[in-house]
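The complex is shown incomplete by one protein chain, all other protein chains being positioned as in the whole.
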Amino acid sequence: MQIITDELARQVIVARPAISHKGDFGRILIIGGSQQYGGAAIMSASAAVYAGAGLVSVASDLSILASLHTSLPEAMFIDYRQPFVQWAPTVQAADVIVIGPGLGLSAFALLLLKQVLQAAQPEQTLLIDGSALTLIAREKLALPDAQLILTPHQMEWARLSGLSIAQQTVANNQAALADYPKATLVLKKHHTEIYHQTQVSQLMIGGPAMATGGSGDTLTGIIAAFCGQFGTNYQTISAAVYTHSAISDQLAQKQYVTLPTQMIQALPQFMAQMAHQ
Amino acid sequence: MQIITDELARQVIVARPAISHKGDFGRILIIGGSQQYGGAAIMSASAAVYAGAGLVSVASDLSILASLHTSLPEAMFIDYRQPFVQWAPTVQAADVIVIGPGLGLSAFALLLLKQVLQAAQPEQTLLIDGSALTLIAREKLALPDAQLILTPHQMEWARLSGLSIAQQTVANNQAALADYPKATLVLKKHHTEIYHQTQVSQLMIGGPAMATGGSGDTLTGIIAAFCGQFGTNYQTISAAVYTHSAISDQLAQKQYVTLPTQMIQALPQFMAQMAHQ
Amino acid sequence: MQIITDELARQVIVARPAISHKGDFGRILIIGGSQQYGGAAIMSASAAVYAGAGLVSVASDLSILASLHTSLPEAMFIDYRQPFVQWAPTVQAADVIVIGPGLGLSAFALLLLKQVLQAAQPEQTLLIDGSALTLIAREKLALPDAQLILTPHQMEWARLSGLSIAQQTVANNQAALADYPKATLVLKKHHTEIYHQTQVSQLMIGGPAMATGGSGDTLTGIIAAFCGQFGTNYQTISAAVYTHSAISDQLAQKQYVTLPTQMIQALPQFMAQMAHQ
Partner (left out) sequence: MQIITDELARQVIVARPAISHKGDFGRILIIGGSQQYGGAAIMSASAAVYAGAGLVSVASDLSILASLHTSLPEAMFIDYRQPFVQWAPTVQAADVIVIGPGLGLSAFALLLLKQVLQAAQPEQTLLIDGSALTLIAREKLALPDAQLILTPHQMEWARLSGLSIAQQTVANNQAALADYPKATLVLKKHHTEIYHQTQVSQLMIGGPAMATGGSGDTLTGIIAAFCGQFGTNYQTISAAVYTHSAISDQLAQKQYVTLPTQMIQALPQFMAQMAHQ
């Protein structure tokens, strides 16, 4: 099993071409949030913006509109309770779709998830997180032909794979992932593992300072932004996961906990460190 | 009477185990806020998040939803005007419940308080603050069999105990606390005192720079986070009270007043100082 | 005419007594804001909180509720469209009332102003600013028997006094102020002048970097907080006016403009500098 190092991050986070415009750095659509978990969508979107995504839209509950425009004026808002057909063009135009952060398990969440799974196209990256994974496991939903990224923690992976946490060995995880041949699996745990077909690698950094609500939501935004800028592939996803933990480790030298909003603020500087070397 | 020192804070605020996840650091539920006093619930929840609580939910008035998701996307929101049965699972799942900050004295506040007192379980920590204490005194409400923490200032303690401020001697306070044998009393005053059964200790730090609205709300969040992470006991509560004042003293070297939002921001660094030594 | 120096500010901004609580530092009520000018009330209240006021309430339009609780959780909110009788207790309990910032000139604003003028008590400090001054001039409203502070800019003073800007000489201003014998006049202009009965003094600091929307609103909050903490008198008001401009001058060494939100943030440190010397 390969170890993910900062070398990889430095290879992925390349200096931007001088002649470029925001369209070159990815159109990201975050679908998530709800009255109860509105902050999750905001953290995911904030991470995407601060990690360099060109254009970020958030499809969410109307109750988070004011919070989004206040916290992150750089992002655009879509009311996800509109008829899907009205905002389907935004779904189709996205390079990367994130579904799940703060979405919850309501009937509406399930309906929305089904519509998005149906709409996703082969060339699009679709990152599925949190409650969306739980819904997929519970409802046995088929995954679309898209560039899939799954970001479960161990319990969510247990629901998806049928493997108890004790059973989640590398071999078993690889076998279970065969059901999703196009997917990359980011299995969040102490020393997160990343799987894609026969590839497996592991993160040896990241500490307990990041064990706080919203940490996973933040990761989804970083992965989305990286895929939007550097192309969706195993290296890009691994570098995003590395970046998330490396920032926490830097902050944790002086902080007992490293909160998502702090990690998000640190993204532009961390990425400059990686790119300039 | 024992003096609470930074030694105690260093003993309580231990380095986190490397293998851990947010569930290990406490599920906190803050019940408070109202149209008039919405900020109180936000400050309590913010303090809990920045003091390291794993998962923080706020049950409050809908009017604070946008402010919460903007100021503290890390927290979850529950509309406390829903029928109690609908969010009782969140109450039951909480390791630490805080009731009171900004709750007010309305008929609804009283109803809610009664429901929470009834729902609290012996293994749960229940911190009662502010107007909730006033309601308990006025309505002579019985306290539940839970790990109780009471955080009155002197006037609120007078209402609860029947002791005028002049009568609030250590002996009298201990005698009055006998009515609440499972409770720890944090009596907020110049040189705050902490009582539990026969134990009494006193804080000799903290100054007038923290005499500003919201200071007490902030304290509730710190105590809740500490109990969620380090276990509810006399040491933990004392260390939380110490932390609150020590941060103010640090900031007061350069500030005439130390505002709650500033103290909250300083929590992760202060706790790292305590833990690394 | 006396010059206001930092010596005065150092005399007024004294170290706080060790044994004190938030009630000792003033109950401030800001009445202002409207859908169009909501930020004015928030800036006034923020200045009051950061300048050390013990307890700050804002009576305003419901449309600013979320912004207030987000920007300044330390403050309390009152919906000023409630029947006045319902929140009259808050008006009566205030040590210092500020009316005007962002209030506008609507019929409702006039009604509210009349109610507040009627409710003000001799021992209360009543600071009248902005559109409230214009309404008083236009409607020829009588001022109450209270500790009055008027903070017009030159055009507003022209409306109140009948003196054109060219006519606003010290002698004429003193004569005009005789109509308001209990009032202190803060005449805002390049080198602001402060009048009370036979006293006149002038500010020689402050520069064009503070010529930006909201600067006057911020001043009202500083004056209110100072009166709440140090007692309402000519010295206190002068020290507040000095503080406002001195902070701008400090920031203007590195900034082309000094925005209200930046000046507000700088208050606790500036006041510590004054108090520690």
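Each chain carries a letter (A, B and C) given by its place in the written order, and its residues are counted from 1.
Note that a contact is a pair of C-beta atoms (placed from the backbone, for glycine too) under 8 Å apart; a residue touches a chain by one contact, two chains touch by 3 or more.
Source: prediction; values computed, not measured.
Tell me which residue among C:S57, C:S215 or C:T236 touches the hidden chain in the full complex.
Answer from the full complex: C:S215 touches the omitted chain.
Where the complex has a chain not shown, which of B:T70, B:S161 or B:T184 is the residue touching it?
From the options B:T70, B:S161 or B:T184, the contact with the absent chain belongs to B:T70.
For chain C, enumerate the residues touching the unshown chain of the complex.
Where chain C meets the chain not shown: residues 35-40, 42-43, 46, 63-64, 66-67, 70-71, 153, 190, 207-209, 211-215, 252-262.
On chain A, what residues meet the omitted chain?
Spelled out for chain A, the touching residues are 13, 16-22, 24-25, 49-56, 65-66, 68-70, 72-79, 267-269, 271-272, 274-275.
Following the convention adopted for this analysis, only the chains that are shown with their structure count from here on.
State which chain is most central when centres are taken as means of Cα atoms.
If one averages C-alpha positions chain by chain, the most central is B.
Nearest whole angstrom, what separates the Cα centre of chain A from the Cα centre of chain C?
One centre to the other, that is 48 Å.
What whole-Å value do you get for the distance between chain B and chain C if each is reduced to the mean of its CA atoms?
Roughly 34 Å, centre to centre.
At least two other chains touched by the same residue of chain A: list those residues.
66, 70
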